[in-house]
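Only a part of the assembly is drawn; its chains keep their places, and the rest are absent.
Read from first to last, the chains carry the letters A, B and C; within each, the first residue is number 1.
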């Protein structure tokens, strides 16, 4: 039996196949029957897929079963930079700090003491046409988890 | 003429008045004619208000003109923790790192090389009813800014 | 109406009353009808109490309603040291790093991809008699939260 590739090798194989076949992330996601954000994150090694979507995704990219196996591995979520440097990602880091206490205040006022889950959570990204320049629209939804007292 | 209070003094005065009057952030925002997220962030010292909404907000909280003046000051946006510790805010920090490259890939595929603005930007927070437990819904919208080549 | 004391002022008042009355954390917890770990953490400013246990706790310590109000405030959970220095706490930090990947491997094998919640969570601490020297016993229980795919 073949060794399962690492997540980094899997990502490299997927990106090469994606480029060779001229596929967009939306098309790859559709093949897996899941959303573009989740499927992209799985292809970049930050989430795992169940067997069925992993097999379908590998097939759509004309890749072998070892890529499906790698997609099913539970990832170690590591990042090398505590403060992201790429401007696309830094702007979100900045928002989190500028609006962090605001988000906390509004969640607490509406829901009580607790948090928005980062596990039972989904996200969508879309283009929002605007005559003054199109906008990026990001929608997040996470289950409210109240602190348990015991 | 009186000295303008610091942002920290302004926030303390607003939080005390809010509690005394039993007002919610949504009501305070309505008085200012702006959204709850933006108004809360201004009250917490991370954004400035124009004169009209600042005056209306101070009036609604039965606070004097020095609070309106403080709300109009352009803030220094500082935060003491590079990595937030409060669980509400940390979960967003975690999302940014887990999904950062995903967001970058999807923005680039849809829009080309550029970023989503953190300046020409808005956010809304709402409750999303769900039988398995209500969810926090966060909607972000920022202008796409293409890198300029020259 | 009186101002609500800060969490630090509340903790100082509680520790002084506890010493004056010669009460143990277990007795204070019993007065609040909750467990010693949770009640101690609330008294140290890291959790909030609902109105009833907060009132009972303040009464048991012969403290006024402003302490009950402070106990009901939703805390900002901050800590000044990324790596704890006190030996009691450092030893747990060390365990987390020595056994972190082990815990991850065993949770994943038993439950699949997901985490143990730090929100829907409880902890108990007790003395475990042992002829070679008594032991500290700590029991943690947290809801398993599977990663959502969407």
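One rule holds for everything that comes next: a contact is a pair of C-beta atoms (placed from the backbone, for glycine too) under 8 Å apart; a residue touches a chain by one contact, two chains touch by 3 or more.
Keep in mind it's a predicted model, so treat the numbers as computed, not measured.
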{"item": "Homo-oligomer size of the whole complex, from 3 visible chains", "value": "10"}
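Just so we're on the same page, only the chains that are shown with their structure count from here on.
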{"item": "Rotation angle superposing chain A onto its copy chain C by C-alpha atoms, nearest 5 degrees", "value": "180"}
{"item": "Distance between chain centroids, defined by C-alpha means - chain A, chain B (Å)", "value": "24"}
{"item": "CA centroid of chain B to CA centroid of chain C, Å", "value": "30"}
{"item": "Contacts with two or more other chains, residues of chain C listed in rising order", "value": "76, 119"}
{"item": "Residues of chain A defined as touching chain C within the complex", "value": "34-35, 38, 47-50, 53, 74, 76, 104, 108, 112-115, 117, 119-122, 145-150"}
{"item": "Chain A-touching residues of chain B, taken from the complex the two chains share", "value": "24-25, 36-37, 40-41, 44, 46-47, 77, 79, 82-84, 86-89, 91-111, 115-118, 121, 123, 125, 127-128, 130, 132-145"}
{"item": "Of all residues in chain B, those that touch chain C in their complex", "value": "16, 19-20, 81, 83, 85-87"}
